[in-house]
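The complex is shown incomplete by one protein chain, all other protein chains being positioned as in the whole.
So, subunit A:
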Amino acid sequence: MATQPDVKAPDADDAFREEVRQFLAANFPPELKGKGNALASVEGPAQESDAQRKWREAMGERGWGTPTWPREYGGGGLPRRQARILDEEMGRVGAYNPIGGMGVMMFGPTLLEYGSEAQKKEHIPPICRGEIRWCQGYSEPNAGSDLANLQTFAEDKGDHYLVNGQKTWTSGGQWADKCFAIVRTDKSDKHRGISFLLMDMDAPGVEVRPIQMISGMSPFCETFFTDVKVPKENLVGEEGQGWTIGKRLLQHERTNLSGGGSLARMMGASLSDLAKKYVETDDSGAIADRVLRDRIADFEIRWNAFLLTARRAVEESKAAGGVSEISSVLKKLGTKLGQERAELMIEIMGFQGLGWEGEGFSEAELAGVRAWLFGKATTIYGGSTEIQNNIIAKRVLGMLDHQ
């Protein structure tokens, strides 16, 4: 039910499907089947095996890791319909997209819209090939939800900016090559004093400290900038345009954070399969605990409605052109449902679903616990649920600010 076939596929699509099948047969190493890691962006880069590298390079070569991006910058140049075929065919053989991260999800689409020709030529192709990791320099200790209240200052030094300040919650900062950041270039204007700047993480003066989280993982960092020199050509758009560009990027972020619920996907088994394994079933194979069964069905129905909503948003925004107004709704709903699912999952498993480390727990059980804890961040980062509610109330529903 989650996806519906097109009523009639044009012949070109059949030809494309055949092309994808041949490509996968020739390039996808069978030993990687089902090995896609949805947690990769928060777990950091594992040692890349030869097979993984070859698969990434093959996909990067075609631009199929970023299938709908323009061909001239290294993307696949595919219409959305064919991108879906690619997705379907990869799913069919257990293949995964080896190219991802914030460069793909947030920065790339924003740079394609606002970047100069030279910036696109420089930065987009390495993203399409999965060669460069980007991190996001947005949040600051005193500017979390009040994002525009940022203090990191970029002083105009003629041919370059001199950047001083601190960012926090820099996801994957310790593994990133580059950072897209919003910084203050004018202290006299809260919103128009913000600019969008690209920085090298290995530049002198950049220091990264991972923060230990309740899940035990450290994907988030504090990032300090001390007299960091950033060339002027790394300014995206005009000076002072950073708030506009930054907000656009946040729309992409929201859409991706909610899209299909990567958190839920990485938990693997369906809730009902888990329940059948950990809770008794009756003679007919139904979950014997009827209350639990009812709650799982309640969740699954709403989850399906959410997936349909995500699909509808894509179709509507494609028809209307541009990112849908509904991105705040998707972020809010998707993250809430993901958390609900994780809570239900550990409840189903009982103590077996609360293991921290060591003996007596399967890898999946331990991963589930970490994912449940890490998942608490989803309603806080990328604009908390409360911020999304403000956006929906004010921008979509037209409810006014206090007068």
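Convention: a residue touches a chain if its C-beta (ideal position, glycine included) is under 8 Å from a C-beta of that chain, and two chains touch if they have at least 3 such contacts; residues count from 1.
Throughout what follows, contacts and distances are computed from a predicted model.
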| item | value |
| --- | --- |
| Listed names "ATP synthase subunit a", "Diheme cytochrome c", "Sugar ABC transporter permease" or "Acyl-CoA dehydrogenase family protein", matching UniProt entry of the absent chain | "Acyl-CoA dehydrogenase family protein" |
| Omitted-chain contact residue, chosen from A:86, A:163 or A:287 | A:287 |
| Options A:58, A:326, A:344 or A:371, residue touching the unrepresented chain | A:326 |
| Touching the absent chain when the full complex is considered, from A:142, A:226 or A:304 | A:304 |
| Missing-partner contacts on subunit A, residue numbers | 1, 4-5, 7, 272, 275-276, 281, 285-287, 293-294, 296-298, 300-302, 304-306, 308-309, 311-312, 315-316, 319, 326, 329, 332-333, 386, 388-390, 392-394, 396-403 |
